[in-house]
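Every protein chain except one is present and positioned as in the full complex.
For reference, chains read A and B in written order, and residue numbers begin at 1 within each chain.
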Amino acid sequence: MLTDPHIVNFDSAVFSVESVQKAVYRMGNKIFASISLDRNLIRLEIEVKDKKATIEEISNELRQTVNDYSLREKISAETQEVRNVVLATAFSRVVSQENE
Amino acid sequence: MINLYGRATNQSIKRKLKRLVYRLDKHSENESDWFSLCSSDFQDEARSLTLVKNGRIPPDEGTEYVTAPAELGYLVNGDIISLSVDASRINVIWRGNANANSLLLTERCDNYCLMCSQPPKTKNDDWLLDQAFDAISLMPQTAKEIGFTGGEPTFYGQRFIDLVGHVDKCLPNTALHILSNGRKFSDFSFAEKYASFANKNTMVGIPVYGAEETLHDYVVQAKNAFNETVNGVLNLGELGQLIEIRVVLHKATAPQIVQIAEFICRNLPFVDQVALMGLEMMGLARGNFSQVWIDPIEYIEELAEAVQMLAANKIHTMVYNHQLCVLHHDIWRFAVKSISDWKNEYDAVCKSCEVVDTCGGFFHSAKYGSSSHIQPMTRDGYPLTNRPNIQSLVTSVSNQDTWKRRSIPVTASD
Partner (left out) sequence: MVTSLLQDNQERKVYEWLPFRFDRLRSGGVVVTNMLGEWLKLSDSEFNDLAGKVFSKPELLIKLTSKHIIRIKNDKLPVRLLALKIATKNKNLSYATGLHIFVVTLRCEHACEYCQVSRQNSRNTEFDMAESDAYAALAIAFMSPSQNIKLEFQGGESLLNFDLIKKIVIRAQEMNIRFKKNLAFVIATNLAVIDDEILSFAKTHNIFFSTSLDGPSSLHNANRSRPGKNSWELAISGIERVRKELGHDQVSALMTTTDRSLTMPKEIIDEYVRMGFQEIFLRHLSPYGHAVKSGANLKYNNRRWLNFYFEGLEYIIELNRNGTEIVEILASTYLKKMLTNSSGGYVDLATPTGAGLGALVYNYDGDIYASDEGRMLKEMGDETFKLGSVRTHTFSDVLLSDSLLNAVEESFAPSNPMCSDCAFESHCGSDPVIHHATQGDFVGFKPSSTFCERTTEIVPFLMEKYETDRFCRDLFTRWSVR
């Protein structure tokens, strides 16, 4: 149980649970966190590990990190097809090179 | 500047010539002014045509002859010419004394480069290709190097490939350097056909003017050119062909030269050599002066960085048509002395230069545009005079009327 949790909420219509989870993981050195779903909100209870940082700094960093992971999801989704084509082309030629 | 064309001062040929390409064969040992003209079907010896120099007239009344004008007086045994149908005009196609000879195959092209020194024309000039076949049949097997230029040589499709095969057959030990925009090689089956006839001495020189398509297509004034050119290079690379990438440095390309070098190192690392060329103020370059002219001193750092990057990546790199004083000393060893002889108004300045013997010198077209920073250098790469700016000795480019740089003898390939 977190002793003195601070709550940060993310709208689940905009952000995926996974992007929030990844952000929490990435900031794992700085915060303890527990995630729950509360109707249309992804609810984060966080406690700051690093006593030197203010809760504002941590919250801001968390929001930006979640935004960034959300952007990464979007990039991944939009470029998935071309990525597969590139890899398929690349590895078919590695195989054919080996057969030479 | 050597003239490659002249009008016969005298001639006795009354018929229309069927064959137009001839090799000069010495008439006899003592005669240096008198040649039999040998055609590529090697016949008609009894009625062979004759070419004379220096106002000679053959003694035998029946001889059909043509007299070469004074400006073609350099012609020697083994040189190859073409005559007009009425034998009144003489074109010199091949000079045994030249460092390298190029055959112009066509003036047609599907690019329209801003700085093109051979502006494209649309009319049919297939006869140039026919002449090329004949000339190759007549060339000596000891010829070291021969070039194909245009326009765009691959324009002829299969006949171009036939010509490549013809070179391999007639001149198996001669290096063949083909200048092409590379676009037709984006058709893999064409590239394959080419590869089956090109021998191990055949190289294609292909210009790339950007690290992506917008800049390249702008420079060559054609849509989709970058795509086709790079695909062509990749196809030739896959087929194990010898490739040179060429970049002409001017106002649009020079600022991007490091990015272009990086693009080559990462994406085209298999190419055999890279040629970075200074701008020739000829042809379209003159009309497009404001789009292309840049003083080489302005890109001296970028060019050095690009050359060093390519060289570090083990790509054989050469810099053409730059005077040593406008090149960074670190890359002097990459500069090629591509103009054989020069002489100009700047004797006063260049005379004291310690590296004038290794410097490439100037094109005759330099009067239309040349650096304002020409100055004599020491062997270690420092300006000879202490004066930081010797612009006062140099006629500024904008004042073209007073530009007095004299014409410089250059090789036939220029």
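FYI, contacts are C-beta pairs under 8 Å (C-beta built on N, C-alpha and C of every residue); 3 or more make two chains touch, one makes a residue touch a chain.
Note that the structure is predicted; figures quoted are calculated from it, not measured.
Participant: Of B:Val164, B:Leu234 or B:Leu276, which sits in contact with the chain we cannot see?
Facilitator: The missing chain is touched by B:Leu234.
Participant: Decide which residue listed in B:Ser12, B:Ser36 or B:Gln259 touches the omitted chain of the complex.
Facilitator: Missing-chain contact among the listed residues: B:Gln259.
Participant: Give me the subunit B residues in contact with the hidden chain, please.
Facilitator: 114, 210-215, 217-218, 221, 223, 226-227, 230-231, 234, 252, 256, 259, 262-263, 265-267, 269, 288, 291, 301, 305, 308-309, 312-314
Participant: If the missing chain were put back, which residues of subunit A would it touch?
Facilitator: Answer for subunit A: residues 22, 25-29, 64, 68-69, 71-72, 75-76, 78-79, 82-83, 85-87, 89-91, 93-94, 97-98 touch the chain left out.
The rule we apply is simple: only the chains that are shown with their structure count from here on.
Participant: Round to the nearest whole Å and give the separation of the Cα centres of subunit A and subunit B.
Facilitator: 58
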